[in-house]
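Submitted below is the structure of interest, expressed as structure tokens.
With one protein chain withheld, the remaining protein chains of the complex are depicted in position.
Each chain carries a letter (A and B) given by its place in the written order, and its residues are counted from 1.
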Amino acid sequence: MKKILVILLATFVVASSLFANGKPEETSKTEDGKTVISIMHYMGEETKRNGLKTLCETYTSIHPNVEFEIQAVPYSQFGQQLQTKIAAGDVPDVIGGRPRDFKQFVNAGHIEALDGQSFIKDLPESFKNEMSLDGKVYGIPLDYSIKGVFYNIDMFNEYGIEVPRTYNDFIKVLDTFEAANQIPFARPFKDTNAPETDFKGSFHVTLAKQNPTMWEEIATGEKHITDFPIFKEELTKYVKRMSYSSFDDYAYDGSRALQIFAAGEAPMMINGAWITGDLLSLNPDGNFGCFPIPWSNNPEDNQYEVKGDDAMMVAKGSENKDIAIDFINFVGSVEGANIWMDKARLIPTNVNVVADETMPTLLKELSSNLANGWGCSSANVLELTGEPKAIYRQALHALVGSENLKSDLDGFIEQLDKDLTSALAK
Amino acid sequence: MQTKIKRKNIWDLMFVAPACVLFFVFIILPFLQGIPYSFRDWDGFSPQINWVNFKNYINIFKDRMIYSSSWHTLQFTFVEVVFSNVFGLLFALGVKRKSKTNNILRTLLFMPFVISMVLASFIWSYVYSDVIAPIFNTRSILGNTTWVMTGLGFISVWRDAGYCMVIYIAALNAIPSSFYEAASIEGATRRRQFKSITIPMIVPAITANVSLLLSWGLKVFDYPFSITGGGPGTASTTINLYIYNNIFGFYHAGYGQALAIIFTIVIFLITTVVAKTLRSKETEL
Partner (left out) sequence: MKVDSKHSTKIISIIMIIVTLIVCAPFYVSFVYSVKTNQDITFTRLAWPKIMHWANYTKAIEMSNFFKALYNTIITTVPTVIIVTLFSIMAAYVIARNNTKGYNRLYLFLVGAIVIPFQAIMLPLYINLKNWGMLNTVEGFVLVKSGSLIAITILLVTGFVKTVPYELEEAATIDGATYPYVFFNIVVPLLKPIVLTSLIINAVYTWNDFQIALVILQKDYARTLPLTQFFFFSEHSIQLNLAFAAFNLSMIPLLVIYLIFQKYIVEGITSGAVKG
């Protein structure tokens, strides 16, 4: 028996070390005179990862003494891992993420201000604003996050439905599907943050126009949600669109819901432009479009929620700060933006880059809709962070599956206020 | 003679030392280092830290989440401890005889224990949604706020029942067959025999299983962490997951650490009381 064990283990070790590609890299920053820049990000899509890889390889080809060490972490783990690294003084040189989502780390002085860097002049004004805190720019977004209702054009035609531009029309569309026994939405509500993402798609457009400081005032404890009647108004509409028949939403994660939508089992899915690549690879012959979530009866109000996405920041404590910043400038340059558009298949933020012909029709259409003023930047809406954000997300997650909560929205908001207050007092 | 004893004592110390050093440096030391944090309002990464005395400990009692996550943890533990043992014992009774078939069955029944909890969770999330839900024409149990902890509990039962079975098999086979023979001659029914011979004879095995599963159950983390993320809403947030969230993500490392310390004491008390109660049963019989 012992012999077998020894032989077995030896075979495993030898076999796996033979097949294991990639040497066990050194953790040290420099080896044989080369500088290693570490990047930590949470991009999930294969296309985006390839884009980042190509950006790094291109940079290395220009600066042969710089190499990269890329670490991908799932979104759900990202904040935790970043925090441990900061606590232990082990911060990566380049950090993926929007400065405002990691306000704590920016305020504590762990992120480098990037004012005056060359990429900024090519960035649209709204993104400059979105990437800054207290008047300083801390990050660069690589592309647009555009949120709206993705829909199956063929199914809309089949049911004789036109794209709704007002709230009332939207409800009519939902009623039509309901009457035809067709579940209207594919929803990825297995993920705790998905119902909030869904709600935000319309609510943050509302906030951006009417009450951009709502969450800040709540975070400082000055006000409560009950002080903002708009919240209940919008939540009521949200609950209404949740009330239509659905799949086993809590059991389906993002990919499963996307498969359902791609396969034509549901005509609509509220999501962001980042799904385009996966959607088209699941159903290359599909005919899809995207319209802004109609929350108002005034068509002008109904716009896509637009934000910067795939942002990058530089760590203040980085030993190779100058190179990291130079890399960021490269990423934001016309050359970098072209690489990103080409590989990641997303609309780049650099104003001097024009969408090329090979872009999927869906993205081209989105891009031209944006140019026609269909987008609304929610950059001025500062969201909750830390525990309050988790409480808010969890509350919405619980709400979408509970008839009791849905039927008593006042009670729901009151409890949410209580929980937020006690979290803020911790 | 004196020197011989002394030499033996030194050897004794040298033999326990490596284990103790390892245990101290990597478990006890960080635990002690964590205590000061529990009296501070540390966010988990900043250099600036204020002393807040017992504020964190006082807040624990005011926190609504503590009560709900304790309840979830207890629900899970109940399912894990009771059903793993019941199934483990039933399996053991079913395959305790020595035969080729039973050998294969034992091996297969223990197999889930070899799978990691993360993997078990992933596989079961699909078993629930694609196999069990369609059979009963319902939705996945993991999406039900009332039953999600039971659902997670049964994943652990699936993994751990085999472990309990193995221990029960040994305990059952250790009972001298003469006991049963004597009982049969006196005319005792099977049921009677099970109650007055089998159960008393396997109490030590029950103690061992219950204590072990109790500590696993109370410390549950991997299952909700890897598939439900504590949801729907907060319906599957357990104490350990809540501690983890406070330390990482909520920026309340001081509070999380205080909670972890209280939790350690509570688990200690629960497991000690349960183990003591069961042990006293052993001696009674």
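Convention: contacts are C-beta pairs under 8 Å (C-beta built on N, C-alpha and C of every residue); 3 or more make two chains touch, one makes a residue touch a chain.
None of these values were measured; they are calculated from a predicted model.
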Contacting the left-out chain in the complete assembly, out of B:49, B:66, B:82 or B:119: B:119
From B:107, B:138 or B:277, residue that would touch the chain that is not displayed: B:107
Residues of chain B in contact with the chain not shown: 7-8, 11-12, 15-16, 18-20, 22-23, 25-31, 33-34, 37, 44, 91, 94-95, 97, 101-102, 105-120, 122-124, 126-127, 130-131, 158, 161-163, 166-167, 169-171, 174, 204-205, 208-209, 212, 215, 219, 221-222, 226, 240, 243-244, 247, 253, 256-257, 260-261, 263-264, 267-268, 271-272
Contacts of chain A with the absent chain, listed as residue ranges: 1, 4-5, 8-9, 12-13, 15-22, 24-25, 27, 44, 69-74, 76-77, 81, 84-85, 87-90, 253-256, 258-259, 263, 278, 282
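The rule is short, and it goes like this: only the chains that are shown with their structure count from here on.
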For chain A paired with chain B, centre-to-centre distance based on mean C-alpha positions, whole Å: 37
Touch list for chain A against partner chain B, complex: 76, 79-80, 83-84, 86-87, 104-105, 108, 110, 189-192, 248-252, 386-387, 390, 394-395, 397-399, 401-402, 418-419, 422-423, 425-426
For the chain B and chain A complex, residues of the former touching the latter: 43-46, 59, 62-64, 125, 128-129, 133, 139-140, 142-145, 229-235, 245-246, 248-252, 255
